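Heads up, one of the protein chains got dropped from this complex, but the rest are sitting where they should.
A, B, C, D and E are the chain letters, set down in written order, and residue numbers restart from 1 in every chain.
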Amino acid sequence: MTVSGNYACLPPVRILWINPVGFSAYDQPMADVIAQIKQPSTTVELVSLHTDTSPDNLEYRTFESTIIRETVELARYAAVNGFDGAVIGCFYDPALPDAREISGDTVVVAPCEASLRVAMRLSNHFSVIVGQKFWIEQMTARVREYGCEDRLASMRSIDCPVCQMQVDPPRTRKQIYEAARLAVEEDGAESIILGCTMEFGHFRELQEQLGVPVIDPVFAAFKDCEFAAGLKAAYGWKPSRVGSCVAPSEADLARFKIFQRPTPIGNRVLVPAA
Amino acid sequence: MTVSGNYACLPPVRILWINPVGFSAYDQPMADVIAQIKQPSTTVELVSLHTDTSPDNLEYRTFESTIIRETVELARYAAVNGFDGAVIGCFYDPALPDAREISGDTVVVAPCEASLRVAMRLSNHFSVIVGQKFWIEQMTARVREYGCEDRLASMRSIDCPVCQMQVDPPRTRKQIYEAARLAVEEDGAESIILGCTMEFGHFRELQEQLGVPVIDPVFAAFKDCEFAAGLKAAYGWKPSRVGSCVAPSEADLARFKIFQRPTPIGNRVLVPAA
Amino acid sequence: MTVSGNYACLPPVRILWINPVGFSAYDQPMADVIAQIKQPSTTVELVSLHTDTSPDNLEYRTFESTIIRETVELARYAAVNGFDGAVIGCFYDPALPDAREISGDTVVVAPCEASLRVAMRLSNHFSVIVGQKFWIEQMTARVREYGCEDRLASMRSIDCPVCQMQVDPPRTRKQIYEAARLAVEEDGAESIILGCTMEFGHFRELQEQLGVPVIDPVFAAFKDCEFAAGLKAAYGWKPSRVGSCVAPSEADLARFKIFQRPTPIGNRVLVPAA
Amino acid sequence: MTVSGNYACLPPVRILWINPVGFSAYDQPMADVIAQIKQPSTTVELVSLHTDTSPDNLEYRTFESTIIRETVELARYAAVNGFDGAVIGCFYDPALPDAREISGDTVVVAPCEASLRVAMRLSNHFSVIVGQKFWIEQMTARVREYGCEDRLASMRSIDCPVCQMQVDPPRTRKQIYEAARLAVEEDGAESIILGCTMEFGHFRELQEQLGVPVIDPVFAAFKDCEFAAGLKAAYGWKPSRVGSCVAPSEADLARFKIFQRPTPIGNRVLVPAA
Amino acid sequence: MTVSGNYACLPPVRILWINPVGFSAYDQPMADVIAQIKQPSTTVELVSLHTDTSPDNLEYRTFESTIIRETVELARYAAVNGFDGAVIGCFYDPALPDAREISGDTVVVAPCEASLRVAMRLSNHFSVIVGQKFWIEQMTARVREYGCEDRLASMRSIDCPVCQMQVDPPRTRKQIYEAARLAVEEDGAESIILGCTMEFGHFRELQEQLGVPVIDPVFAAFKDCEFAAGLKAAYGWKPSRVGSCVAPSEADLARFKIFQRPTPIGNRVLVPAA
Partner (left out) sequence: MTVSGNYACLPPVRILWINPVGFSAYDQPMADVIAQIKQPSTTVELVSLHTDTSPDNLEYRTFESTIIRETVELARYAAVNGFDGAVIGCFYDPALPDAREISGDTVVVAPCEASLRVAMRLSNHFSVIVGQKFWIEQMTARVREYGCEDRLASMRSIDCPVCQMQVDPPRTRKQIYEAARLAVEEDGAESIILGCTMEFGHFRELQEQLGVPVIDPVFAAFKDCEFAAGLKAAYGWKPSRVGSCVAPSEADLARFKIFQRPTPIGNRVLVPAA
């Protein structure tokens, strides 16, 4: 008995990591992290937006509104340039359904969704450590949308704006530890998700201290994307383009001059295949 | 016994109607409709976006992504210019939570939410008549978000893109009638919501033919906004600005150069108070 | 291009306000409030039940059960006498679906539903300040029925029975303030709904003290009704009478002698159009 | 090792069956059925309301509104006269939470809730056969309230008003059979609930024809009540009277003259213990 | 007018009580309890598993996994031997849907589901007193599955493993009392469910102390089963065997050698009919 088909193991893939903010200081550190965690054969292009027209962070919906179009343009850029996968690098998962519509054959993922996937394999209930209390409403809505509300133990804030997160890393880590500890002890969390991509750099130490899985959304999102990109490349599991997944016609895009201005890339870091 | 306070009946209000598309042909007809339905004392400014940078319609998420920032800028415009209320004139209710964050004292409403409110007062179950089948997924998500999913009898499509809706009004009306009739007879609809602002001009005839309430989202949204604006002006019921409703600081807005480019108004029609 | 139809702005309407209790002491104060907040052209008839056969308040389901028939009879009275709208003036919204069935062309609204509508335009999460803890179960069920459970931050009690609410208004206001303050600070409320029509007379001061919208259910319900009545008068948006909204036949009503006893009006206050 | 307590098997109980309509023609037939299905030691009092002041049936909410107070008065009658259990004999379960509040130590049950309990022990999905299509909305709301919505395969109507149900029993049975057959074959029903107490007299034949459990709500409700009454008598499992289950004080009831008029019993049939 | 059929009152039934653990010390005490609470005509066979191959308790899913097959074999044993009903005597309700599939004409019930049924007749909100905190996740999932999540006030732990529950009964009772008191006072519980069959022997005293219904799951499950068995015997309300309730064919069972090893009964206590 034989099985038809030729299913080589996951082939090399090209990933676009989008930092959907006009802030480039962390592009290189993040690229350095990604360089360490990617498959050797993976090629990564990490981009951020123009610093003079896009905000540093997306804590507010108002800020987020200024980068929706840019994020979609970058999804299109990924589609046109044959990227296998793209990551929208902010834990609010901004413009995720929009980017997915126009991404062609590129699989688009985002940190919140990807982190939930990891946490749900490893625990029954998880908590999310957010920067500021007012983020909780929007992030809870997202968790509900993703069908994971019953498994959310709590969201806890460290009262730290995004811009302060990497100023004094030991202090940030201590704050996260304290919030996470309470989540475990009082809220019934069995794993911890760091609810901001700028909380990167801490998960392993926290994990050891806390004794529960601590999910870094940068790691979760990048690896989820690399994995999904591999599935696409190997098995043709690319985005559906029927029903509510259909994209607008090229004629309409041209008529409305969408995707005709330069791709809004302010900074770019390349992480080549090994 | 006396009751404290001074509660004059709803005072004159100023409303901003946003057509969040780069298409101005229907601005005047819509303003004409609004002129007929507004309170005499109400002042209305109807705006649409620049025709050379914004799409004609928002059928796709990709199109919608190009007007999110503009819609938020117009909400800010409303806030800064002392409008009492603002309407985001598309049935997808694009950028509604974003616009609400930055609208200051201006109450922001949108057609889908406003139409549901009307329909739920008048019936136990309603159907929505959409232009194309692929809209249904996103609109159903919205209805679910608004907590009305249990009362949605069905969504039915007339297989008509937005750009065709006003080309042959009698034909459109007939299509809507047919879909609505099936919704009532087969799906248990007790009222009908027209699921696109471009379906305006038909509700009264349809209502007579069908024998059930037919909600025109332009009427519903405008009147809901005028009403909410009146409540705000009379009783101080303006948007909350605590918790998840807090807006970014002016300093941050300045730092990120948000709201520093010209307000994206491509066309403007004024409807003065009588 | 023209739009068909004749949509004059909202015409004068006639409203029936039902205090569904056998207690008339607050009819006149409430009428005085309504006189101050109604549109000049609006005519209002405020009625309460017979003091010798109906209870003072509806804190218990047992009390409520004694006024269901009367409330429906008053909805019928509204229908027969051509009222455009009717309000069932108790925050439990008693008999709302029943009254809506028989109200003919009269639109029926009630304070809880109307207050939620206002709060949801102005905030993401709201709390309700109830009189006694044991009310919470039934009111939460109502909020869930209306699809707003996800947005309910909390219900907090002031431990004050209805009959005490207007005895010492400054004390009541202080109690409400304290409960509302905790709702904002600890429960994440971004707006406050006063969960009893007898909490009237306080909202404006509380709103100033608390810095968040405070919704008085008398105001919310009356204005919502006046608004809905206007939509009905102007656009024909009257209750659906198909499917589950169909009313019993006149023959059946006659056969069962329903609506043949005198309308149960114990006290009546008229508020004429200006 | 010993176990403390004295737990005699279920003792004799007294049940009040309430036909909450002003129609007595079926009191005796129903009493005859109950006489055949009760435990020998059980005493039953079956009552209906006054024929000149109460409707024949409760198909409409308007009709139902006229018997809410009477049903609550009968729950009180059960409490005062030491009945162990009471049944509200209509599949809409009218006034169930209200009756439960005032029923003292009497356990109150109703046909819809009781039938669901039986069906859920015997099958994963059930359908309800209703008399008329417009009942479905209210009954579905009830099923949802009882937490059983996920297990409802469908509601199907036989297009037969209550007053016709017992006119031509073979014809009714045939209609039910047809609807139930479709429910099983097309909707995935694995058991059938007869959605009206007036559908009594058919279940056994239908059960044999259909090959699935067919739940007669008269049987289900009576036996559920007799059972619950026994649990109460034997183990003290009587209604809770704390929190939202607390009843109004006798002083308040007296002050509001509730329960001072004669108990609204129009017809009475006694089924003595054997 | 006559009603067709022969509906004798509930006939004698035979019940199988399954203690799905390899621990027989409590078989006789439980049988003694059951002897006191059963109908005189009821015959009961109480069985537990082999002590050398099955665990003492099911606190962990791992333990539970070792008794799933045995529980199903005992359901088959019940079917083959003509038992009218069977109880799976553990509050986790292990293997309930599995046992129901293969139980033939035997109605299978379990303590959690049965206790919820009792509590919901008597109160609006209930709490469950569990042995250890880590049980809560699985039990809450079960309560959700049964559609009762909205009525769950809380689960509270007494931090006592199953094996300690009957070591010092007065101490256990005191712990339960304390947890239940907090559930009533702080969580809004109006009735209490003892969340472990090994908490038997306390409910009556607790009920008197607490002043709210306290449901012993052994009593609730046994009586629910006896009741359901009676309904089956009298009215033919036996498990559905269509759709998802269909059982595998005897041919398949034989082919897979299922039910060919000896029934896994380690200990057996008979409680004869009086």
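Just so it is clear, a residue touches a chain if its C-beta (ideal position, glycine included) is under 8 Å from a C-beta of that chain, and two chains touch if they have at least 3 such contacts.
Everything quoted here is computed from the prediction, not taken from an experiment.
A.B. asks: Among the chains present, which touch the one that was left out?
C.D. replies: Contacts of the omitted chain with visible chains: A, B, D, E.
A.B. asks: Looking beyond the chains shown, say which of B:144, B:204 or B:241 touches the absent one.
C.D. replies: In the complete complex, the chain left out is touched by residue B:144.
A.B. asks: Out of A:49, A:109 or A:165, which touches the unshown chain?
C.D. replies: Once the missing chain is taken into account, the touching residue is A:109.
A.B. asks: Counting contacts across the full complex, list the positions on chain B that touch the omitted chain.
C.D. replies: Touching the chain left out of view, chain B contributes residues 136-137, 144.
A.B. asks: Quickly run down the residues of chain E that touch the omitted chain.
C.D. replies: Interface residues of chain E facing the absent chain: 22, 52-56, 59-66, 68-69, 71-72, 95, 97-98, 101-102, 133-138, 141, 145, 243-244, 246-248, 252-253, 255-258.
A.B. asks: Residues of chain D in contact with the chain that isn't shown?
C.D. replies: 124-125, 150, 188
Just so it is clear, only the chains that are shown with their structure count from here on.
A.B. asks: Using the touch definition from the top, what's the fewest steps needed to get from chain B to chain E?
C.D. replies: 2
A.B. asks: Name whichever of B-D and A-B has more C-beta pairs touching across its two chains.
C.D. replies: By number of C-beta pairs in contact, A-B is the larger.
A.B. asks: Please find which chain has its CA centre nearest to the centre of all protein CA atoms in view.
C.D. replies: Checking distances from each chain centre to the full centroid gives C.
A.B. asks: Per the centroid of Cα atoms for each chain, what is the distance between chain A and chain D, given in Å?
C.D. replies: Their C-alpha centroids are separated by 55 Å.
A.B. asks: Measuring centre to centre with CA averages, how many angstrom lie between chain C and chain E?
C.D. replies: 46
A.B. asks: Can you pull out the residues of chain D that are in contact with at least two other chains?
C.D. replies: Only 97, 136-137, 243-244 qualify.
A.B. asks: Thinking of each chain as a vertex joined to the chains it touches, would you call that graph a line, ring, star, complete, or other?
C.D. replies: other
A.B. asks: Just spell out which pairs of chains touch, all of them.
C.D. replies: Between chains, contact exists in these pairs: A-B, A-C, A-E, B-C, B-D, C-D, C-E, D-E.
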